[in-house]
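Of the protein chains in this complex, all but one are displayed in their positions.
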Amino acid sequence: MDTFIQLTIDALTLGSVYALIALGYTLVYGVLKLLNFAHGDVFMVGSFAGFGVFQALGGSDPTVPLWLFLSLVTLAGMAVCAALGVAIERFAYRPLRDAPRIAPLISALGVSFFLANSMQLLFGAAPRTYDTFAIHNAVLYTSGFDIGNVHMPLLRVITIVAAFVLMVALWLVVNRTQAGKAMRATSFDREAASMMGIDVDRVIVFTFVVGSALAGAAGVFFALRVPTTVSIGFVAGLKGFTAAVIGGIGSIPGAMAGGLLLGFAESYTQGYFPYVKDHTQWSDLVIFVILIAFMIFRPQGFFGRADIRKV
Amino acid sequence: MSDSTPHSGHIPAGGPAVGQDEWVARHAERRLIRGGPLGTLEDRLRRVPWWAWLIVFLAAFSLLPVVESSGYVRRVAFDTVLYMLLALGLNIVVGWGGLLDLGYVAFYGIGAYAYALLASPHYGIHLPTIVAVPAVVAIGAVVGLMLGLPSWRLTGDYLAIVTLFFLQLFQTIATNAQGLTGGPFGILNVDPFHLFGHDLAVQHGGVFAVSYLYVALGFFAVVYVALRFVNESRTGRAWRSLREDPLAAEAMGMPVNWLKLLSFSFGAAVAALTGTLFAALSASVFPLSFYFVLLITVYTMVILGGAGSQAGVVAGALIIGPLLELLRDASKSRIIFFVALVGALVLMGRRSRPVAIVAVATLVLGFLVHAVAGAIDPSWVAGEHQPGFAGFVDHWVIVPEHLARWIPPVSYVGVIGAALLCTMLRGLPRLVALVPTLYLGAFVWENVMLSKPEPARYIVLGLILIALMILRPNGLLGERRVEII
Partner (left out) sequence: MRKAIVLAFALLATSVAAASAQGSGSAADKSAAGYSCSKTITLPLVTPITGGAGFLGTEQASWAKLAVQQWAKKLGLKVKLVTGDTPVEQGATPGQALAQKYVADKSVLAVLGPATSGAVAVSSSTYFAAKLAHISPSATRTSFTQGPKRDATPAFFRDVPGDYVQGPTDAKFMINKLKVKKVVIMDFQEPYSLGLAAAVENTLKKGGVSTTRLSAPNTTTDYSAYVTKVPSDADIVFFPTQKPGDAQTFAQQLIEQGKKAKVFGSDGSNDSSQFKQPGSYVSNFAPDITGIKSDAAIIAAWKKQNPNKSVGSFGPPAYGAAQIAMTAISMACKAGHGSTTRAAVFHTIKKVRIKNWILGGSFRWSTKSNDPLNAKFYIFQIQPNGSYKLVG
């Protein structure tokens, strides 16, 4: 039982990060019908940007109150990523908006490659550790609350709650504001939206700002607990769009559900899969097989609509 | 090698005729207008049949080991032939089928592993090469068919994801199934090719033996010719129509799904064939050799050369393969950078004369900045001095003795920002902005990128991909697609 609770906590922590990444994929896919392969690397840049501010504000001995410290670090990650997202959209995707669909996909691969290697060029391949463990005598780890025999550390509570706050905020923006309405309209039918007087370019930029900022926050939440390197973007991106696809790409609640589901799948398979002789770890394999099956039999995901092609 | 058919002759005077695509007609017209010796030469070259080009190319390539006995150069040449084969295979799926297959290198790995299992002490099976290679190609084709099955249901992006998962799945199995694949330890002591009663030695006294280069070239010639015929067959034409408009193709009663499967299968077979060469040469296979970076590299080759054009993708491999190798070396990568810079200016200069002024201005700016910086603080220009061309560069670009930690990130981001700004400007402001951008670019290349060749190489690759998609999506030799709206 303790193991189960612990794994569930892990799953929530992982899942909330995956969900934030998945939202970026889903939003961009919604308005542009583009799989933004570079999104995982935006996430990586976010974790590094946060690290810069983390160090600047004193590292493990913060010069400002803890709550402000963590907020500033997160905001820095979000701000840098938002700017990066806008730049990527403006220079790598906008010129290709009317090209065949394969063109922006390949351009996105190029951007992803470019970002990961640029970061390696500038900051090296060494991992960066936010030394949260050393802050005020591990207060972020020792305080918190207990569920049965399992300790729920403060840091995990903070990241999970913050992730959900961001998701709710996003939901409100999309469903309750003018900008969100424009976004929904654009994603429903871009051409019709532009004829109705919606500035599609602005909507797309806004989408990239929001999606990339969420990835930046995810990057910080992820790296607060484990070391980050310039090469995490690929795997994170893979997981993020997997989550988006499971939930039904283009659907916002779908991305959230997909992210959590992936977190649970990963945590439970890692935790419960027994060690097999000859050093094999099949949990990854199980996940990939499920995913491929999922893609083949229910490509529209849980929340998506079946795609109707118009001729 | 030219892909255009040799008989694309004259267009009747008076413009496009009935039944001819207007754009194509105009294109031929434009070409005819171009006069002068260059135009005539171009026209002559265009009439040379493709097989003559192929023979000339093969002959030139086979002469390489005669003039160059360095094992390293031969090895790079061999790797380039592998890239050419991989690019030809990917071209079937991407260029002809129009499908985004991100699992392509998995087939390369499957080929290598399959050959290793059929010809190594791992299971004690030692099939003769003449049996093993066709068997592996068949395995590749069958697995390709199986991976193609999802494309019955999926289109575009979804297919890309499934194939990417497939690559991950392959990696996981290769790393985990220790009994089958040797896990992370790989499979060692793979048999060399055994042809005409001889074991082909990989090396003589540690120097790469040429025999593999010739075998690889032989494979290449066979694959090239075979694919050429496939492309001109019914299937080839059907692929092209599928790529241009799947819906229309389906409406015309084409077996769209079957065609997709077929392109997957053909691509996989070529990749598997290449894998046997790789395994036999390395005498070993490891899961890590079939990684994502390789996939991007082959994609860049196909896109650069021009997806859809066989000659194009071969050219792409011929450029990118050696380029990546040369960029490993600081002294060579310096030359490449400056030649590329001058080349880019010359290309732009065809349209606007002032570009020559930009070049001169950049040169002058460089010497000025260098002189001023040297006068203020000699240590700013006191970086390592080299002889020859590098020495000249040292008198033009500032190379400080010690780089402060903030300089690389700031200058790198700065030059990218400046370059992006240049793309937004037009006319005179652009030319003015270009001068400091170019100089800053040279500074970054000399001070930041030369010392770290590994990421620098891949940054170049990424930039080529993005720039190509935007500026020339049809690559060097690809056909321009006529968008039907």
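As written, the chain order gives the labels A and B, with residue 1 at the start of each chain.
Operating definition for what follows: a contact is a pair of C-beta atoms (placed from the backbone, for glycine too) under 8 Å apart; a residue touches a chain by one contact, two chains touch by 3 or more.
Just so we're clear, the structure is a prediction, and the values are computed from it rather than from any experiment.
A.B. asks: Of the residues B:L326, B:I407 or B:V432, I need the one that contacts the missing chain.
C.D. replies: Checking each option in B:L326, B:I407 or B:V432, the one touching the absent chain turns out to be B:L326.
A.B. asks: Which residue among B:F286, B:W380 or B:W396 touches the omitted chain?
C.D. replies: Of the candidates B:F286, B:W380 or B:W396, B:F286 is in touch with the missing chain.
A.B. asks: Touching the hidden chain in the full complex, which residues of chain B are there? Just list them.
C.D. replies: On the chain B side, contact with the omitted chain comes from 31, 34, 38, 42, 69-76, 79, 172, 175-176, 183-186, 188, 203-208, 282-284, 286-291, 293, 315, 319, 322-323, 325-326, 328-329, 331-333, 335-336, 339-340, 342-343, 346-347, 350, 389, 452-455, 476-477.
A.B. asks: Touching residues of chain A against the unshown chain: what are they?
C.D. replies: For chain A, the residues touching the absent chain are 3, 6-7, 10, 13-14, 120, 124-127, 129, 133, 138, 141, 150-151, 153, 225-229, 231-232, 235, 266-267, 270-271, 275, 279-281, 284.
The rule is simple: only the chains that are shown with their structure count from here on.
A.B. asks: Would you mind writing out the residues of chain A in touch with chain B in their complex?
C.D. replies: Residues of chain A touching chain B: 29, 33-35, 87, 90-92, 95-96, 98-107, 109-118, 120-123, 234, 238, 241-242, 245, 278-282, 284-285, 288-289, 291-292, 295-296, 299, 309, 311.
A.B. asks: For a test of understanding, state which residues of chain B touch chain A in their complex under the given definition.
C.D. replies: Per the touch definition, chain B meets chain A at residues 94, 98, 100, 149-150, 153-154, 156-158, 160-162, 164-166, 168-169, 172-173, 176-179, 183, 247, 292, 296, 299, 303, 408-409, 412, 420, 423, 448-449, 452, 454-456, 458-459, 461-466, 469-470, 473, 481, 483.
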